[in-house]
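In this view, the complex is presented without one of its protein chains, the others remaining in place.
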Amino acid sequence: MDKPLMQVRNVKKYFPVDKGLFGKKTGTVHAVDDISFDVYEKETLAIVGESGCGKSTLGRTLIRLLDATEGTAHFEGRDIFSLSQNELRQLRKEMQIIFQDPFASLNPRMKVSDIIAEPLITHESLGKKEREDRVAELMELVGLRKAYGSRYPHMFSGGQRQRIGIARALALHPKFIVCDEPVSALDVSIQSQIINLLQKLQEQNNLTYLFISHDLSVVRYFSDRIGVMFLGKMMELGPTEEVYRQPLHPYTKFLIAAAPVPDPRSRNQEKLILEGDIPSPLRPPSGCRFHTRCPYVQDICKSKEPEIQQFDGRSVACHFPLV
Amino acid sequence: MREDNTILEINNLKTYFYTDKGVVPAVDDVSIKVKKGQIVGIVGESGCGKSMTSLSIMQLIAPPGKIAGGEIRFDQKNLVGISKQEMRSIRGNEISMIFQEPMTSLNPVYPVGKQVAETLLLHNANMTKAEAKRKVIEMFAMVGIPEPEKRYSVYPHQLSGGLRQRVMIAMALICRSKLLIADEPTTALDVTIEAQILKLMKNLQAEIDTSIIMITHNLGIVAEMCDYVYVMYAGKIMEQADVFDLFDNPKHPYTEGLLKSIPRRDVHQNKSKGLYSIEGMVPNMLQLPRGCRFHPRCEYAVDACREVEPQLVDMGNDHLVRCIKYNQ
Partner (left out) sequence: MNLARNLMLKKEVIEASDELVKETFWQDVFRSLKKDRMAITGGIVILLFVLMAIFAPWIAPHDPYEVNLDNQFQKPGLEHWLGTDMFGRDVLSRIIYGSQISLLIGLVPSMITMSIGIVLGIVAGYFGRRTDFVIMTISDMVLSFPSLLLAMVVMYTLGASLLNIFIALSIVGWAGTARVVRAQTLSLKNKEFVEAARAVGVKPYIIMLRHILPNCIPQLLVLFTLEIPGSILSEASLSFLGVGAQPPASSWGLMVSNGKEFLFNAPWVAIAPGIAILVIVLAFNFLGDGLRDALDPYLKQ
């Protein structure tokens, strides 16, 4: 493996919930709860999990769109969480984000060329001509005709809008991109176009992706390593192929098995199905957070939170890993 | 094929939208047949007309939309042009529907149990309220809602997405509908919950012998659930076949492309080759391409595809394809 580009240590992000009278704090959501991992250069690290598991919060915290409650994240040796606003603004060039909803991620009152030019205007003092050239170049790179620059976002389809968002994210030649469900709002036939585009851009520009997704099929194809989150905790982390071939955490096993397979012949196999609902992140279960749904639950799981165990290059937070 | 076995027969349905920018042929000459106890899939991407087909069956097309032609035979009765009153007695009773977002079809200010009981009372004039409540609680238990007595008097927002969808299924099945239309019933749900709901639908279908029309964009769900599949594109049916036949032997370039382009969770795919992808995008329904609607994206397109609209051709074994390759 290459060297780590980002080292995330014990990151916590808590949200106070104040719904009570007079804005009284009535609870805390432990959206990201003590998570540590490394992101290696040029890899795609997928973070998967169901709604409320904190994967999007994690992605936004790592590029400081949200401020972490605790922990550190070193990016090329500097702790992102302790940078001043000015230092942070410089670092923004290195880290970007691509969003899920191509309809909410573009300002409806701005022309496409202005949207793509915004990072350039913010960080680089280019002449008008130079800037236009860069925008045209970026549009071509993501597969948009440059004549589209003078149009507004509502004139485009979802796939095209996603390309615009990708062009904006690439404008400053970042090293690290958080892809927050970049294809899940797109049609099936458009998904593969965008996945191929992301792959091409990664190869050409040596990008590192943190690929947040709930789609286990896309993740298996696209990612090098995978981290599985459940209610703010990292349950399992390891190389994608190994995790899919032999999941160590029961949650991983059932999560992968839940996704339907486009092959009618697989329907005859007895399907592994998790019972019960996802617990509320406001009141996570004691001990192992997964114990209320886990088919292999033992007494210790209900009271004691499992330590993270290492198995050559893989880690799992379970009292009884499936080895 | 024996006719008496057919519960729903749609013939040459045309649902058009007359907007001020032009006519949108959302459903264009679509014929679908659903047999008793069958799960029929309608699969396609956004705007292909799959949802409009289901709303047409329910007679829920609102202006500027209109059913411009064709017939929908349900239990030998043509639903097109039927009186509103008659339709109301069929809707929710003999045909039910569940939607992607259960929250929008539940009234937020009434307890969920009461809402389901109301459906039951509406269609059964001589049932008492206590009897209805008992039946609803029974149904809640059947669709796997934990603590059904307690959940009876709970409001929709107090339930999780999965439980809400279970309530919707209970509401749909409580009148023992002959046909259930499920429009993307699990798209808004998490995968582990989706698996639960799909299993539930399959079990219930086997138990009470309802026919189901499954509308989805997810080929995985089609493979797992359906017996017979229609593939729609830009308002037209491009291919229809038995589910095994369709996945083993897709004949239309669009179907073939879709199947090739989806990543799979159960197989390792070599990334160096890239994913197969259908280029371009879905056409604007106001300016459909001439000839075959798929030709601008089709890698096999020949000159004739730009001129001639192909017809559905029967390839035998109930497998029909709309492609010029098979038109001679």
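Observations on the model:
Just so it is clear, A and B label the chains in written order, and each chain counts residues from 1 on its own.
The rule is short, and it goes like this: a residue touches a chain if its C-beta (ideal position, glycine included) is under 8 Å from a C-beta of that chain, and two chains touch if they have at least 3 such contacts.
This structure is a prediction, so every number in the text was calculated from the model and none was measured.
Within the set B:P25, B:P156, B:P185 or B:P283, the residue that contacts the chain not displayed is B:P283. Of the listed positions A:R168, A:H249 or A:R314, the one in contact with the omitted chain in the full complex is A:R168.
Interface note: of A:K42, A:R92 or A:R131, the residue touching the hidden chain in the full complex is A:R92.
One chain of the complex is left out; on subunit A, the residues touching it are 60, 63, 65, 88-90, 92-93, 95-97, 99-101, 104-110, 118-119, 122-123, 143, 145, 151-152, 154-157, 160, 165, 168, 172, 193, 196-197, 199-200.
Quick note on the criterion: only the chains that are shown with their structure count from here on.
Here the CA centre of subunit A is 31 Å from the CA centre of subunit B. Contacts from subunit B toward subunit A in the complex involve residues 45-46, 160, 162-163, 190-196, 198-199, 217-225, 243-244, 247, 257-259, 261-266, 268-269, 271, 274-279, 281-282, 297.
The touching residues of subunit A, when paired with subunit B in their complex, are 50-51, 157, 159-160, 187-193, 195-196, 199-200, 214, 216-218, 220-222, 241, 244, 254-267, 271, 273-275, 277-278, 293.
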